[in-house]
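Have a look at this one.
For this view, one protein chain was removed and the others were kept in their places.
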Amino acid sequence: MTIAEIQDQIIEEMSAHEDWFDRYEALITLGREFGAPDDSLRRDEYRISGCQSAVWLTAEMRDGRLRLRADSDSQITRGMLALLLRVFDDQPPGKVADAELYFLDAIGLRSNLSPSRANGLGTIVRAIRETARRHTG
Amino acid sequence: MTIAEIQDQIIEEMSAHEDWFDRYEALITLGREFGAPDDSLRRDEYRISGCQSAVWLTAEMRDGRLRLRADSDSQITRGMLALLLRVFDDQPPGKVADAELYFLDAIGLRSNLSPSRANGLGTIVRAIRETARRHTG
Amino acid sequence: MMNATLDLKSDFPILAREIHGRPLAYLDNAATTQKPLCVIERVSNFYRTRNSNIHRGVHSLSEESSTLYEDARETVRAFIGAGDMREIVFTAGTTDAINLLARALGDCTTGGDAPFGDETRYSSDAQIGEGDEILVTGMEHHSNLLPWQDLCRRRGAVLRVLPLERNGTLHMEDISRRITSRTRLVAVTHVSNVTGIVNPVEELVRHAHDRGALVLVDGAQAVAHMPVDVASLDCDFYVFSGHKMFAENGIGVLYGKAARLEELPPARVGGGMVTSVTLESRREADLPLRFEAGTPNYPAAVSLAEAIRYLQRIGMQRIREHENTLHEYMREQLVKVGGLTVYGSAPEHSGSVAFNLDGIQPYDAGMIMDRMGVAVRTGTHCAEPLMRHFDINGCIRASLALYNDTDDIDRLAEAVRKAQSMLG
Partner (left out) sequence: MMNATLDLKSDFPILAREIHGRPLAYLDNAATTQKPLCVIERVSNFYRTRNSNIHRGVHSLSEESSTLYEDARETVRAFIGAGDMREIVFTAGTTDAINLLARALGDCTTGGDAPFGDETRYSSDAQIGEGDEILVTGMEHHSNLLPWQDLCRRRGAVLRVLPLERNGTLHMEDISRRITSRTRLVAVTHVSNVTGIVNPVEELVRHAHDRGALVLVDGAQAVAHMPVDVASLDCDFYVFSGHKMFAENGIGVLYGKAARLEELPPARVGGGMVTSVTLESRREADLPLRFEAGTPNYPAAVSLAEAIRYLQRIGMQRIREHENTLHEYMREQLVKVGGLTVYGSAPEHSGSVAFNLDGIQPYDAGMIMDRMGVAVRTGTHCAEPLMRHFDINGCIRASLALYNDTDDIDRLAEAVRKAQSMLG
């Protein structure tokens, strides 16, 4: 699926949850299902600075596609990472670098993008895009 | 005359001047008549710090009385010095140190006494009193 | 038990705000306090009618501003029980005050010479140098740690740390061992900004003075919550921030005993702190102006004086009692909720309670609690060594001020339960 198609899918799924608590409940569930903590990933060198919770991110290229791995000690952040990786993982790096990211807005996470947010979602998105850019051209 | 008598005299004289401009006109005249600038006095060691205009002050004891000399480069300050010396010069140092100073209030110069005033009248009065205190006891 | 209750919320306009459709329960007072209407209006009126730069201007507005600024200094002096206005230096805040002091204590020499500026006025003995020791505690805010760390590295001095007991209190038995004849300064917080533990400052001061060491007390978390009297504490320096005691931001205080301040050269220089300047030299103003280079934040000083008058109308002792009662109630309620750990316990507390929900990241909990209208702070609270002491990455901190009430605490408990149910 394309980045846009995945975003549309997420928007549809999340639109079932009307209020904030439901939406975050869903996010937390996603976080729980995101996989076991991976110690090979939870290393200082992979840590993104500027988030209050710890966030780790790595990327490599496989078959011309960007393969992302990420983790966090925060459940909510893990939920957000689950969504972000669903959108960005296994996509061509050029698309990752340039894709318009509208689903966060649509599902009510937009305010999390501002640079002063403690969760650093904006910082994570920026880190993913920069990684992608390094792997293009 | 005592310090109180002199103060009363000054209050009477100055009360003739109703508005601020008249009073300051009188003060400036006093400053002009205060005597020629005295270079033996205008020396760094005699300078009181904390006034915007330069003020010099010395004191010595003669016959048990405090003999004050003072000068300033500001006419208005010289006028104030003229009044202060009229009150304090040639008085016993104990009286100078302790005298209640009410004439400044009565002739409308009280606000000049506050520590933040640029003219430092308060600073000058404090310097005179400290000098007097050094010469008592 | 609730008889000491104050009822002050209506004095603080922001407390009427709603957050996500719920009334605000503001429990982030250790970060900054809200401002009563009288303070907000005082500053607004000041700018509308009095504002002008100070520093001995001869025109009326300037004299009015100058007078109000010096009146504020006197108000602060009386509030903390200092002996003399010359001992009250206005700074931009606590961090600024500590940095200023750290620089003055060690960075005004030219490689071993006497400090310069008005050279004859200072004592080079007052400068901290090679081999000297500075003692901090394991619970200091970064602002009372990093400046000393840096000073030690710059001057070849040694940073020592007074360790903590498991419950987060100072290891007082260690004191006589840790304060040695080489100790020049003990830097200690009056109240922990995390655990709310009140330190036995008077005892520390006695020990330090016995060994000839100076004491700086970081009062950032104390002045808004309890009577503070620097004379009876007998500390050499005391610092705090206006914004944590109901005044506007951008003002703080460095109190220093006059004899101590006289020995120190100004570490920040510029307009306003000199009486004469040439290209090669300067003559410096007397205390306290010597330490106030540049245009001071005189409107914020006016706001601080107004905040102090507000506090005095209520009475610091009443405030202390009210907060004590609430603090106990908060601990009780949290224990009742269960499934959490409270960090730190001591004979005397003030302000903050720090805790973590079992198996839940503080950040996650904070997000949910915010949605419940409850403002707490999460993270390391600029006290990472203390986090390491408790072996945690961070925690939730709920911190009190005079306007809080049991309702805020009940809301806190409710929000904690909600976070547990969503995240647990």
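Going in written order, the chains are labelled A, B and C, and every chain counts its residues from 1.
The rule is short, and it goes like this: a contact is a pair of C-beta atoms (placed from the backbone, for glycine too) under 8 Å apart; a residue touches a chain by one contact, two chains touch by 3 or more.
The model shown is predicted, which means the values in this text are computed figures rather than measured ones.
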Which of the displayed chains are touched by the chain that has been omitted?
A, B, C
Out of C:T169, C:Q221, C:N297 or C:Q420, point to the residue that touches the absent chain in the complete complex.
C:N297
Omitted-chain contact residue, chosen from C:D150, C:E165 or C:E321:
C:D150
Give the residue, chosen from B:Q9, B:T58, B:Q75 or B:T136, that touches the chain omitted from the document.
B:Q75
The one of C:A375, C:C395, C:I409 or C:L423 in touch with the missing chain is C:A375
Tell me where the left-out chain touches chain C, residue by residue.
13-14, 17, 19-20, 24, 26, 28, 31-32, 34-35, 40-41, 43-44, 47-53, 55-62, 92-96, 98-99, 103, 107-111, 116-117, 138, 141-147, 149-150, 153-154, 156, 159, 161, 241, 243, 248-251, 268-272, 274, 276-280, 282, 293-300, 363, 366-367, 369-370, 374-379, 382, 384-385, 388
Chain A residues that touch the omitted chain in the full complex
49-50, 52, 111, 114-119
For chain B, which residues reach the chain that was dropped from this view?
20-21, 24-25, 28, 52-54, 73-77, 118-119
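Keep this in mind: only the chains that are shown with their structure count from here on.
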Result of counting contacting C-beta pairs for A-C and B-C, higher pair:
A-C
Which whole number of Å gives the spacing of the CA centres of chain B and chain C?
44
Rounded Å distance, chain A centre to chain C centre (Cα mean):
39
At least two partner chains per residue is the criterion; list those residues in chain C.
none
By residue number and range, which residues of chain A touch two or more other chains?
none
